[in-house]
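Only a single protein chain was left out; the remaining protein chains are all shown in position.
Let's look at subunit A:
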Amino acid sequence: MLFKLVIWLLSLRIGKLMRSDRDFRYAVREKNLMLQFALQNGEAVRYLDFDKGVYRTASGWHEAARQGNAVSYKGKRVATFSFASAWTGLALLIRGSKDSGVMLAAMREKTLVVKGDFTLFIWFGWLADQL
């Protein structure tokens, strides 16, 4: 529950940056990508969808995330971050937001699985820096 709350707060913060931060809006204006957060038990948490200056977020699955391991879907870059559990997700978001090494270790241990366009893992690191 707390993990979903943190992701929701993160999505709200992005929404605020999109509305009020010109530099942030500038930085994502050409991005057409979707980050899906989920749990490894198959439960969807929330997605963040950047579509050339338009930002959407909702709980549940994005249709692009249902396409398996594809790096893109209808021209949109896609990555799904699946956490072993909500607690793992929470811990990783807190500790890993400023240290990509924590995320990399989690991937090695399979407590975090990234599917799709792996370069979005790097981009997520940039996004976390902006929040």
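The rule is simple: contacts are C-beta pairs under 8 Å (C-beta built on N, C-alpha and C of every residue); 3 or more make two chains touch, one makes a residue touch a chain; residues count from 1.
We adopt the following convention: contacts and distances are computed from a predicted model.
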item	value
Missing subunit (named according to UniProt) among the choices "Biotin synthase", "ABC-2 type transport system ATP-binding protein", "Dihydroxyacetone kinase subunit DhaL" or "Aminotransferase class V-fold PLP-dependent enzyme"	"Aminotransferase class V-fold PLP-dependent enzyme"
Per the touch definition above, residue among A:46, A:77 or A:115 touching the missing chain	A:77
Touching the absent chain when the full complex is considered, from A:29, A:52, A:66 or A:110	A:29
Absent-chain contact - pick from A:54, A:70, A:104 or A:122	A:122
Touching residues on subunit A - with respect to the absent chain	22-23, 25-27, 29, 77, 118-119, 122-123
